[in-house]
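For this depiction, one protein chain was excluded, whereas all remaining protein chains were kept in their positions.
Each chain gets a letter, A, B and C, in the order it is written, and its residues are counted from 1.
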Amino acid sequence: MASKAASTENTAMSANQAPKLNYLNNGHSLKSWLLTTDHKRIAMLYLISVTTFFFIGGFFAMLIRLELLTPQGDLMQADTYNKVFTMHGMTMVFFFLIPVVPAVLGNFLVPLMIGAKDLAFPRINLLSWYLYIIAGTLFLHCMLIGGVDTGWTFYTPYSTVGSNTNVIEAGLAVFIAGFSSIFTGLNFIVTIHRMRAPGLTWDRLPLFIWANYATSLIMILGTPVVAITIVLVAVERLFHLGIFDPALGGDPLLFQHLFWFYSHPAVYIMILPSMGVVSELITCFSRKRIFGYKFIALSSIAIAVIGFLVWAHHMFVAGISLYAAMIFSFLTFFVGVPSAVKVFNWTATLYKSSITYATPMLYAFGFIGLFTIGGLTGLFLATLGIDVHVTDTYFVVAHFHYVMVGGVLMGFLGGMHFWWPKISGRMYPEGWARLSALLVFVGFNLTFFPQFILGYVGMPRRYWQYPPEFQVLNVLSTAGASVLAVGYLLPMIYFLWSLKYGPIASDNPWNAAGLEWKTTSPPPTFNFDETPVVTWEAYNYDEIPDVPLEAPVAR
Amino acid sequence: MSKFLPLWPDSASTMSGQVDALYIYLLLVAGVMTALIFVAVTVLAIKYRRVPGREATQIEGSTILEITWSIIPFFVMLTFFIWGAVLYFQERTPPANATEVYVVAKQWMWKIEHMEGQREINELHVPVGQNVKLIMTSQDVIHSFFVPAFRIKQDVLPGRYTTLWFKATVPGRYHLFCAEYCGTMHSGMGGDIVVMEPQEYAQWMAVGATAPLQDTGKELFASLGCATCHRFDVQGRGPNLAGIYNKPVLLEDGRTVTADENYVRESILNPTAKIVNGFKPIMPTFQGIVSDEQLNALVAYVKSLSQPPTGTAGLQNQPAVSPGQTQNVQVQ
Amino acid sequence: MVEQQHEVEGDLTVEHEHTTHSQGFYLAIGAALLVLTATTVAAAFVNLGPFNPVIALLIATIKATLVIIFFMHVKGASEKLTGAIVVSGFFFLAILIALSLADYMTRSWR
Partner (left out) sequence: MPDSQMTTSQATTGSVTTMEHEAHNPALLHHFSDAQQQKNAASLGMWLFLVTEIMFFGGMFCAYLVYRLAHFNAFAAASQQLSIKMGAFNTAVLIVSSVTVVLAVKAAEVGKRKLLVGYLVVTVLLGLTFLVVKGFEYNEKFERHHVPGATFKFTDTFDDNGKQIPVNPKEAELFFSIYFVMTGMHALHMIIGCGLFSVLAILSWKGHYTPGYFTPIENAGLYWHLVDIIWIYLFPLLYLISRHS
């Protein structure tokens, strides 16, 4: 349907050469977008929708920070605050962070990087976006009719008997979003197995593909469990089929087991694709093959698999058995190893390289630094004796923002800058981009570093009011959040600006190695004019001339 | 703790120093690792910045390096695990001679029952130097008992008991927080732990004491008809409950369980869930008949039927002696 | 109805090996499944102590394996990948159950 001859309607292009038919100008009607099966267009649909949800979630974050400026709960009611942080968490996790890298960059890049014309099931891909939109709309509706206040974790029995907000609707939204994510994962796995270009063997795959493969495994194996868990909560609320109800001899901790069986691996759904992005960025901007390709590739799989063995580290004080706690703590440390392998290999790649400080690379540096801090504090939490004190305090809040915002979001922004020329055919303004990278980094640390201290001195999370001695640190955090907000608004503005005014990008502005750079920018609807045949390893930067790159030379 | 910019929490229990020590160790390791990576990245990024004419040298990787930097962090993490697990074991194993206090949480308050019968709300008075074991349950949703100055925390669940123990070391008033999100006034569900010198504590105890908890339990035991089946002289239709607490019980299906608080609680609420070997499943359920507070009293009574392992055990075994008096003897 | 059991017809466009078995074979497997069902029911009424659930699950597993291997053509037909996927599905389910039970079974330990 996207195939209407488009050249006639194509007046928006301000290029000097005749624009080639590409996925963007191949049909301009709304219908050609809403019914597209082109993975690149679906990626763009996702980009628009997840960005929307990011700003909604960010809006709630600002409300949280404003409320916490003073110790008394004076900006809003306690109930309102509870809804605000719940909807912040749910929006950010289920409607932003889980889909963000796989569904936007993954959707766009997986077929391109493996030399395929599209994902294996293009219509399921579109279906998965629609599911996401249905879920998102439902969640928005849920917010408008009063929201939900269970925390993003839906803990029973509060979610079944305690709360009188719209738990079922929010649950249904998460349930549907889950299926969207399952279909994305399924599509990726099949595509990676079945659609690789001739010669593209598993040991030649870009690390981004490996990362998305590992992510997809988690999506397929974990998401159904959270889906059924949420169904059980809904059923308990609706029909009083008490599955977790202690009055019937049910165990509320069983809910937590089932929930975290998915939701711990889910944090790797978030981080793994971003790690894949970072591998791409580091190699390109240091003009080097990656150090320890095999180990980085396998560590993604290792993280995905081991990630399923550690879930009860969220339940150390919840009342699980002493021995189970020890087993889970022990297993948790195993996830640290493959993560460490990645960090060390990225660092080693820099050795004897030739580094350009383009914006994507700045984000990659930011990722390494912040993920290291976030990950190491994860080890604090995995340490039993410490977790007892810091669990459910701001220490945990700081930990996960370091990995999720400092890690995933940094990786995503780095990737967006890196592939923007491929996506849009335009360059973004480098100067502004570097400024915003700096703002994000500084603002981020100012926001979340004080929270580590807050947590250790004992400020519990999900608190609407707090003892006055915690105020100074909270003020710092709120100040940081305002800087952060500016840092996030900037890219949004200049990306939009560059769509019209940015310099036209060449097919391969960074001189990068991946297959995605071997087609035009933006790529044609079926990606490659002829199917590429791969005869080289990934990141063969030794064979690519180190000519000056387009972007850092300010245009 | 600075009242303006607290950077470190108060330290007021035997646990807090130990947790701090481990925390400092972790901070050191994490600090070193972070510094290492930050410095490495910065130095490499500057040293190998793009210079026209110089090309990157391609290096493929090194298995030896990979193994080294997998194994070393792993062993470092192993030290975290071991130290942390030892501490946790200590945190989760109440000493046998601890004074027991029952805690009932509900939205959004803490109800506290001392063995001596004292009741408090949102405040817990304890003497310095005394091991205190909290036996906690919730009437509605999950809450969490959190005392930052003691570095302890435990979720409080509906339908069962969880326990927590501490030994306060410094007199003073410390925050008690609810750390598990439990609804509207979650952030208001706090209170104070008041740690007192033993004499002061004894005075406080002496005021307003009612019947000791296990006495209430004893009355209930009679009035609810438990005593018709559970007799202490001859074998009744139910097992003799004297001395069962904390002892292994052989069940009908061959399993053995320890008769801890949760077992006693379950035996009253869901008697058929675990049937004692040699008995018929005839005990009726008391679910919905006894309240959480009454349950606590019954459990306290059943426990009081067991002789304590050592002579210096908690107060609950000498109901005859006035609490104030014993308290002085108690303090070690 | 089913007169001929010819394996191949002329107009195949996909060169794919035939994976199915004969009709009689399927009926035999079906019969075996029915017999096993009867066995489970019967076994449930015999007191085998702790082995009752074991037997029940064992028979169920045999039945499931028959269905997977012969009806779903995991053996012989498709590649190893299919087998790997089935196995990994059950493997992660086993992790869920085993580690959850690791908590429940040890709660009363001291």
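Basically, contacts are C-beta pairs under 8 Å (C-beta built on N, C-alpha and C of every residue); 3 or more make two chains touch, one makes a residue touch a chain.
Remember, predicted model here, so these are calculated numbers, not experimental data.
Enquirer: Out of A:48, A:145 or A:247, which residue would touch the omitted chain in the full complex?
Expert: With A:48, A:145 or A:247 as choices, the missing chain is touched by A:247.
Enquirer: Hey, which of B:103, B:179, B:269 or B:299 is the one touching the hidden chain?
Expert: B:269
Enquirer: Hey, which subunit C residues sit against the chain that's not shown?
Expert: Touch set of subunit C with respect to the missing chain: 1-2, 5-7, 9, 11-16, 18, 20, 23, 26-27, 29-30, 33-34, 37-38, 40-41, 44-48, 52-53, 56-57, 59-60, 63-64, 67-68, 70-72, 78, 81-82, 85-86, 88-90, 92-93, 96-97, 100-101, 104-105.
Enquirer: At which residues does subunit B meet the chain that is not included here?
Expert: Counting over the whole complex, subunit B touches the hidden chain at residues 253, 269-273, 275, 281-282, 284-285, 287.
Enquirer: Which subunit A residues would touch the chain omitted from the figure, given the whole complex?
Expert: Interface with the chain not displayed, on the subunit A side: 1-3, 35-38, 116-124, 127, 182, 186-187, 189-191, 193-195, 220-225, 227-229, 231-232, 235-236, 239-243, 245, 247-251, 254, 257-258, 261, 525-526, 531.
Following the convention adopted for this analysis, only the chains that are shown with their structure count from here on.
Enquirer: At what distance in angstrom does the C-alpha mean of subunit C lie from that of subunit B?
Expert: Going by mean C-alpha positions, subunit B sits 46 Å from subunit C.
Enquirer: At what distance in angstrom does the C-alpha mean of subunit C lie from that of subunit A?
Expert: It comes to 38 Å between the two C-alpha centres.
Enquirer: Where in subunit C do residues touch two or more other chains at once?
Expert: Correct list: 109.
Enquirer: State the interface residues of subunit A toward subunit C in the complex, per the touch definition above.
Expert: So the residues of subunit A touching subunit C come out as 193, 221, 225, 253-254, 257, 261, 308-309, 311-312, 320-324, 327-328.
Enquirer: Could you please specify the touching residues of subunit A with respect to subunit B in the complex?
Expert: Against subunit B, the touching part of subunit A is residues 73, 78-79, 82, 149-151, 155, 157-158, 161-163, 246-247, 249-253, 286-295, 316-319, 322, 325-326, 329-330, 333-334, 336-337, 340-341, 343-345, 347-348, 350-357, 365, 368-369, 372-373, 376-377, 379-380, 382-389, 391-393, 453, 456-458, 460-470, 472-473, 541-542, 546, 548.
Enquirer: Please give the residue numbers of subunit B that touch subunit C in the complex, ascending.
Expert: Residues 254, 257-258, 260, 262-263 of subunit B touch subunit C in their complex.
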